[in-house]
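Only a single protein chain was left out; the remaining protein chains are all shown in position.
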Amino acid sequence: MIRPHRHQPLWWAFALHRLSGLALAVFLPLHFLVLGSALNGEAVFDGVLAWSDFGLVKLAEMGLVFLLALHLLGGLRLLALEFLPWRDGQATLAAVAGSASAVIAFAFLFNAI
Amino acid sequence: MGADGGNLSVRIWKGGAGGRLIEFEAPQRANQTVLDVVTWVQRHRDPGLAYRFACRVGMCGSCAMTVNGKPRWTCRTHVAKVAQDSRLTIEPLRNLPIVKDLACDMTVFFEKWRDARGRFEGRATRYDDIECIAPETPARQAVDAGIECINCAVCYAACDVVAWKPDYLGPAALNRVWTLQNDTRDAAQAERLAAVAGEAGCHNCHSQQGCTTHCPMSLNPTASIAGLKRAVFMAALRGEV
Amino acid sequence: MQYEAMLEYHDTDILILGSGGAGLFAALHAGQTNPGLKVTLAVKGLIGKSGCTRMVQGGYNVALLPGDSVERHFMDTIVGGKWLPNQDLAWRLCQTAVERVRELENEVGCFFDRKADGTLHGKAFAGQSFDRTVHKGDLTGIEIINRLMEQVWARPVTRMEEHRALALIPTADGAALAGVLLVDMRSGVFRFVRAKAVLLATGGGPTMYRYHTPSGDKSMDGLAMALRIGLPLRDMEMVQFHPTGLLAGTETRMTGTVLEEGLRGAGGYLLDAEHRRFMLDYDPQGERATRDVVSRAMYAEMRKGRTTENGGLFIQMSHLGPDKVRRGFKGMVERCADCGFDLAGGLVEVVPTAHYLMGGLICDTETLTELPGLFVAGEDAGGVHGANRLGGNGVANSTVFGGIAGEAMADFAAKENLREPDEALIEAEIARALHPFDKPAGDLNALRERLLDVMWEDVGVMRTAEGLQRGIARLADLEAELLKTGLADRDRVFNLTWHDWLNLRSLVEVSEAIARAALARENSRGAHYREDFPEAGDLESSSFTLVSRVGESISVEQAPVDFTIVKPGESLIDDEAGAPEAISVQ
Partner (left out) sequence: MNLTSAQLYVLQRLSAAVLAPLVLVHLGLIVYAIQDGLSAAEILSRTRGSFVWAGFYSAFVIAAAIHAAIGLRSIAAENLAWRGARLDALTYGAALLLMTLGARAVAAVVL
């Protein structure tokens, strides 16, 4: 499935950007629903938020934070690539974006537990 | 003489779109390109094998094929560089219709080059002097950076967007267009920008950089396309495209 | 007719064979001259991607830079051609090159290299008195052909790609050309294209030598076709060898490909197998002597037997400093590296390699041949270069005369009607092309190798009457065997082996013409060297050879050179007789 012509870091950067974007787009309506539940009173909202105390949910949240950070930083790389003069080393930049996202995600997890 | 005695096991695509890989044994040599292996098979094992080449020195861009899964020019790819355990798999380029075996129909590639308005449209004529243009001007350097394309379609085969959106003009045509948009002698830049701002245009590119990674001439279509996107962005804001 | 089911008919006003500099320019100019005409471009490979114009590295000679003149370019061409060129053609070349380069730059879109002040840069090429070679880095041909190709793709030209011309078909009375028989290589369908005017621009290409530079699609088809309908070819003995072809062994297509001229110019050494520099034994200019001199010295050295593993010599660049070489010859160093050789730091095996055929069809300055309806331009045309072609005059020749042909054909076609072909000849030519299909399969490859050896050994860099006669006899044997050899794969669809067979047949036929012309010229001029007649002969009474085919045999005549513009000993340049003195502005 992953054919050899794709074996290069920037194809992976593209794939991750796409997957993270898709995941965020799927998550966002849910997120809005959760926030919207406040309309039905603080208690309902709290009830929904209580879910986030489960370890597994925490991990999933961390995943989301990772994806958001990754998509943000990756997106910034793309905006820079498209709107600033060309610079080499895009693969390095993509790797930096990936690592920074991981750092942010762990920071989140650390703070969360 | 030159032979290192070993054998290569070569799988070669035979037939059209519904073809399959056929296995051949070919002698391994010290000085041997992938094109030489294909030629050897045609000359000694399968006289019906179809493939294309012309210059054999990396100038005409006719000999590109998929070698062990990657698009490459075959006349300048030494077997030692790509063979894995003396094995080679040779298929036609992706994203183009197959005529037969390893030969693709490149018509659509050149049609897109044309449709992108990938040609010079100047003001001066054969009776005018040649324009004075200093080599260090940024515009001239931008032209030079992208001009040495041999239209081999390796980038075109490497790009997934071409595969997914068959109308997409593709990296080679857009790279050429960018050189023209930087050409101070050209007089059709507005029309050309419109030609690459449409449904099939430059903004379909997702900077996968397969084009730049695989281009045998070390060109950077990604950068060229980024330049075009920028120009289309500004033009769209001004309501021009 | 027997082959009716395999044959399709097409009509066009102008048919162009070949898409090198000559063919593409003809297509452009024909359309510009008369947009109402239907122009068809048929080519053996893909448009713009086949042929040698694409492979031009050095550049384009033109008298466009301050201090140069058309007269000077012309004198260089005549002196370089050892007084054999047709002077009217050579003058037209030098004169029109000026307009053509401007057209390439201003209308077609080529972007030639500039000097720091922004004006055109001209580089030095051996054998010329002025640094007039305009270029785009060392990939000039790509720039010229890509730009032309784009322009042609954007115009209403009917494209017949991977169509091989098989035969020129005159009218039944032989008074004019009616059209061309082609085969669509992808489908195996034969097509007869009737045309009011046809341009032969298939680009010669001496690929019958063991070592050769031209692209793989070139096999002298054009000249073989012309010979078959009785048209005379001139200067056929004039085969130019390039001194530094890459030698990488047999069974690799890398062998024979050019390592650029500039390597010697920059101070590269040629060494024998014992690493001894030998060029100074032959010429005080050493490695920087002209192509023919260096090629002969190398050949002589190789005959002494001190050759490398693959039977050649070495080129060494490392004494100039590997980093400097890597910078100065980036493209060349990379190409060698791709193929496994270290040009910058090591030794690379080289051998003289057949590069260009000066000979070709006779035509006038409007590119018309003696057969009404047939025009010729580019490497298929003879007479422009005489005994030697200056580096940089090849692409000038094809683009200049290709453009002229486009205009001339448009004017001609506007006045003419389509003509009826000799149907029997079409029939016979199809049968001829299908010949190998009902013969038992044989070893085509061994036959090709034999042809390459015959030409290299007997009709090559240095020639003798004895060798040439032996060569002619060996060629005859070879042809007989080829006619008995058939194909293993009987499908006509994209059957490269069939086309190999057809290539071989064209090559054998033209090889005989070369050998016979070489036998007839009993002196040594330019690219032609007879060990048994080493003198150049009297310049005033210079003559050129004319080969034509009468029935099954080939006859050679000699015709005197008409010095229409300058005579030997004279010069168009003041204060200088003959060769303009070497000056260099930079």
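Just so it is clear, A, B and C label the chains in written order, and each chain counts residues from 1 on its own.
The rule is simple: contacts are C-beta pairs under 8 Å (C-beta built on N, C-alpha and C of every residue); 3 or more make two chains touch, one makes a residue touch a chain.
Only a predicted model underlies this, so the values are computations on that prediction, with no experimental measurement involved.
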item	value
Displayed chains contacted by the hidden chain, counting the whole assembly	A, B
Residues of chain A (touch criterion as defined above) contacting the omitted chain	18, 21-22, 24-25, 28-29, 31-39, 42-43, 45-46, 49, 52-53, 65, 68-69, 72, 75-76, 79, 82-83, 104, 107-108, 111-112
Residues in chain B touching the chain absent from view	161, 164-165, 197-199, 201, 203-204, 206, 229, 232-233, 235-237, 241
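The definition used in the following text is that only the chains that are shown with their structure count from here on.
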item	value
Chain-level touch network, classified as line, ring, star, complete or other	line
Approximate Å spacing (C-alpha centroids) for the pair chain B, chain C	27
Geometric centre distance via CA averages, chain B-chain A, whole Å	35
Gap in Å, rounded to a whole number, between the CA centres of chain C and chain A	61
Sites on chain A at which at least two other chains make contact	none
Residues within chain C bordering two or more other chains	none
In the complex, chain B residues that touch chain A	66, 68-71, 94, 157-158, 160, 206-210, 213-214, 220, 222-223, 226-227, 229-230, 233
Of chain B, residues touching chain C in the complex	1-2, 29-33, 35-36, 39-40, 42-44, 46-62, 75-78, 80-81, 99-101, 103, 106-107, 110-111, 113-114, 118-122, 124-136, 140, 143-144, 147-151, 176, 180, 183, 185-186
Touch list for chain A against partner chain B, complex	3-8, 10-11, 14, 17-18, 78, 81-83, 86, 90
